[in-house]
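Accompanying notes for the structure given below.
Excluded from the complex is one protein chain; the other protein chains are retained at their positions.
On to chain A.
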Amino acid sequence: MHRKTFEQPPRRVALFVTCMVDMIYPEVGMATVELLERHGVEVIFPEEQTCCGQPAFNAGYRDEARVLARRFLEIFGPLVEQGQVDAIVAPSGSCTTMTSHFYATLFDSAANPAERRRCESLAAVTFELTEFLVDVLGVTDTGARFPGKVTYHACCHLLRELQVDAQPRTLLANVQDAELVELTGAEECCGFGGLFSIKNAGISTAMGQRKARYLAQSGADVVALCDVSCMTHINGLLSRQGQHCRAVHIAQILNSQVDVEAPPPPPAPDQEAVQQPRRWQDIR
């Protein structure tokens, strides 16, 4: 995918906060704003924004998704075209993927030339938060301090569509006092997958439980990730199982907002979690 390279670091960006962050995790949105501002970027929040349409698109409802995609283009398009912002930044790999990759599927260049042009030009300046910090602003150390064991889960869209992986890992590696631990199967899907988590709840849960086992095995206090949807899924399982570890959005760690004292003490070792590592080590 073509991304714009900036001669001058962008001074002003539009925040695409995403509906889940807006409604469920506003603290992630605020951490994103503070991070950007601390690195000299002015943030504009276009208040008309709602949802990018990803749930509809993923479920196959393209006409419905197109309605919301048009809306997104009409809200963010003029800001970029009139030079009011240099870029669009979102604290979400999957919503960034939706607007900068999948919108092209919705707007055929022959049938919708204007929209197609607009989504291509927006795609070039839309960035996921860690991608923006590292690749565009050149920030590798956000000055955060986080005392605790941290591991990283690579969210699928971020990793495989945007191919952003080194950026969040670099940023985490430079967090003061954080002890980074390896996570087996860090690149395996947590099992969320939008409506998949409902339509195929059993498989989705089994996938998440595998992730939870690896997390228990890693001994991490928190698992950092770049998508609140995966975060909801992983936390939903961890909290239901009474596990010690918690998933947090990377912006919260990079903005040093996380209180590691908060999670409950580790429960008695889970039988399955204890057996699993042995089995996997046998294989290798």
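Heads up, the rule we're going with is that a residue touches a chain if its C-beta (ideal position, glycine included) is under 8 Å from a C-beta of that chain, and two chains touch if they have at least 3 such contacts; residues count from 1.
The working rule: contacts and distances are computed from a predicted model.
> Could you check which of "Amino acid ABC transporter periplasmic protein", "Rod shape-determining protein MreD", "Membrane protein" or "Iron-sulfur cluster-binding protein" matches the UniProt name for the chain that's left out?
The UniProt record for the chain left out of view names it "Iron-sulfur cluster-binding protein".
> I'm checking contacts with the chain that's been left out. Which of A:P10, A:G29 or A:P168 qualifies?
A:G29
> For chain A, which residues touch the unseen chain?
Residue positions of chain A that touch the missing chain: 17, 19, 21-27, 29-30, 33, 45, 47-48, 50-51, 53, 55-62, 64-65, 67-68, 71, 105, 156-157, 159-161, 187-189, 191-208, 210, 232-233, 235-237, 239-240, 279-280, 283-284.
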